[in-house]
Structure formats: C-alpha cells, structure tokens
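== subunit A ==
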Amino acid sequence: MLQFLQMGGYAVFVWPSYALTAVVVGLNIYWARRSLRDAQAQTRRRLASVRSNP
Partner candidate 1 sequence: MSEQRIGFAAAAAALMARDLRLALRRSGDTLQPLGFFLVVTTLFPLALDPELSRLRDIAPAALWVGALLSSLLALDRLFREDAQDGALEQLALCGWPFAGLLLAKTAVHWLLTGLPLVLIAPLAATALGAPYAAMPGILASLFLGTLALSLIGAVGAGLTMSLNRNGSLLALLVLPLAAPVLIFGARATALAIAGEPLAAPLYLLAALSVLGATLAPWALAAAVRIGLE
Partner candidate 2 sequence: MAWVWFHRFGSPPHFYRLATALTPWFGWAAALLCTAGLIGGLVLAPADYQQGDGFRIIYVHAPSAWLSLMVYVVMASSAAVGLVWRMNVAHAIAASCASIGASFTAVALVTGMLWGRRMWGTYWEWDPRLTSELLLLFLYLGYIGLRNAIDDTGRADRASAVLAIVGVVNVPIIHYSVTWWNSLHQAPSVMKFGKPTMVPSMLVPLLVMLGGFTALFFALLLIRARGEVLRRERNARWPVDVPGLTAHEA
C-alpha cells in the first residue's frame, strides 16, 4: 500500500493533481445544484406572487 502511495517517488506531483481535480469536480457539483436551487426558489416566489395577485 505504501509503495502505491509513493507513486514511484512522484507522489508530490500525482496526488496534488488528483486532489485538485477532486476539489474542482466537487465544487462544480455543489455550485450546479446550488444555482438550480436558487432558481427554483426564485420561481416559487414568482409563482406565489402571481397567484396572490394575478
């Protein structure tokens, strides 16, 4: 297992690359869902206001 982690001495380059990719993918997923949720909330408010005074 240790040998795997060392990546033949290149660990200091390989793992940061994977870590960065994982972080960016995670952020993308979070921001995508967040932007959808915000838009849905905005639409809900719009529909509520339209229904209360059509």
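Odds and ends about this structure:
Note that a residue touches a chain if its C-beta (ideal position, glycine included) is under 8 Å from a C-beta of that chain, and two chains touch if they have at least 3 such contacts; residues count from 1.
Selection rule: all candidates are chains of the complex that A comes from, given by their letters.
Source: prediction; values computed, not measured.
Looking at 1 or 2, the chain of this complex that touches subunit A is the one numbered 2.
By the touch rule above, subunit A contacts candidate 2 in their complex via residues 4, 7-10, 13-14, 16-18, 20-21, 24-25, 27-29, 31-33, 35-40, 42-44, 46-48, 50-51.
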